[in-house]
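Take this structure, written in structure tokens, and hold onto it; I'll ask about it next.
Then we have subunit A:
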Amino acid sequence: MIRPVLLIALPLFFAFLLPVIGLWNKKGVKYVTVGVMGVELLLAVALLDEVLLHPVIDKIGGFVPPIGIVLMVGRLGGFLTLIIALSAFVISIYNLWEDKEPIVRYNMLSLLLLMGSVGMVITGDIFNLFVFLEITSIASYGLASYNRDARGFSGAIKYVVLGSIGSSFVLIGIALIYAQLRTLNMLDIAHRIGEMDPYVRLIAFTSLFLGFGVEAEMFPLNTWVPGVYDGAPNAVVSMFASMPAKSSIFALARMMFTVFSFSGFMWFVAILGLITVFFGEMVAFAQDKLKKMLAYSSIGQMGMIIMGLGIGTAMSVEGAFFQMFGHALAKALLFLAAGYMIYAVKSEKIQDMVGVAKNPLVGVPVVIAILSLLGMPPFVGFYGKFYIVLGGIDARAYGIIALFLAATIIEVVYYARFIKVAFAKPVREYVSPEPVVYLPMMVFAIVIVVFGIFPAPIFAILSKVSMFILGGI
Partner candidate 1 sequence: MIFYAASLALVAIGIYVVISKRNLIKIIIGLDMIDTGVNLLLISIGYVRGGTAPIENGNYPLYVDPIPHALVLTAIVIGVSVMALALSIVIGLYRHTGTLEIDEIRGLVK
Partner candidate 2 sequence: MELYDFVSIILIGGMIVLAFIAAESRDLLSASIAMGVVSLIVSILFYMLQAPDVAITEAAIGAALSLAVMIFGIKHTDRWEKK
């Protein structure tokens, strides 16, 4: 028996405690953070173990659901929590290498980013979701500009402007729902959604969708992504790709399926996802800086997830969740690797990175991650793309699937170009990576390979996805 609230209370407790610890030992704070994230990972595993049996509902304050706030975790919520906790833990090991001044505040911000992302996944109350969205985005604003150079600040300010407009839209959506139903609990809203005026319901959904779309890197609202991913510290970028982005896309999915009970083919969402894919991949193809290329590629991948959710058959949604898993691991790995490569080469351009990945400690994980992103069979990424395509064929959306496959070819081309440079004959000696640099990458790569060869446990977790589409937790 584990309480979901502990997953929120633990990082929050240590975030409050860190300044006190930092008074007598500044260096020790980093190790405390790693320890806390490790415990969080264990809690997430225990939680997943429990939600496989039955959905967990935790009543805060002991009030019955629509009266008080509840946390509710279903199978998918448990899965997402595990993805977030795993990436946070592994990236926090990498943080031991990169010291960011002031250290104590950096660690507090990353703990609270973890707390916000987990909270967005497990909460069952729509206004509480907004509060956690704000926690996540304010922590992200702080971390995005942590380099305190012009590039970091100019990326972050775009993020702040778009993010706060987005959250205002979320609040307007909540206001519309509240005005018509006088409740904030998601399941209560879902049960009584028919009482809402259809027009008001449409506007409320649109504004919530646009609001969460900012964080989920959806097409017209993702202009902040390249600037932030370019200017933020490398470990932070890895966190962004694997934590807040995933939790907000899950929030998007819950808005669509759980709260508003749309099911079946949503052409609007699917086409928006497809445009996002095309935009991301085309622009990524034209980049010559490594981190920008990865950032745009990340937009493309998020578009694939949105598309999978929009097609709305059980298979494609299953594929979308698989894609979330694969993308979180692979992109986090690649951004960590990019941090090392830029440090070793002292340049951000791809053409300068001749032979930097020749060292097998870096090269092998990078190749695994890229192959997984491209959807090659023995890796996790394969199942994601494969099931999205199968689901699309199931829904007879042949046009969308054909365009999607065309976009994938663009992706293959630019990653192949990168591999060709990075594995060429080295022109000079590069510093070899320290253990804290290559160990996190190894962990991610091992997870990608293991779950690529034995995907059965994940299919078991995702087996109830059709219930989620029909409005379950």
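One rule holds for everything that comes next: contacts are C-beta pairs under 8 Å (C-beta built on N, C-alpha and C of every residue); 3 or more make two chains touch, one makes a residue touch a chain; residues count from 1.
Basis for inclusion: all candidates are chains of the complex that A comes from, given by their letters.
On a predicted model such as this, the values are computed, not experimentally measured, just so you know.
Trainee: Among 1 or 2, which chain makes contact with subunit A in the assembled complex?
Mentor: Among 1 or 2, contact with subunit A goes to 1.
Trainee: Would you tell me which residues of subunit A are touching candidate 1 in their complex?
Mentor: Interface residues on the subunit A side: 127, 131, 134, 138, 141-142, 145, 148-151, 153-154, 156-157, 160-161, 164-165, 167-168, 171-172, 174-175, 178-179, 182, 184.
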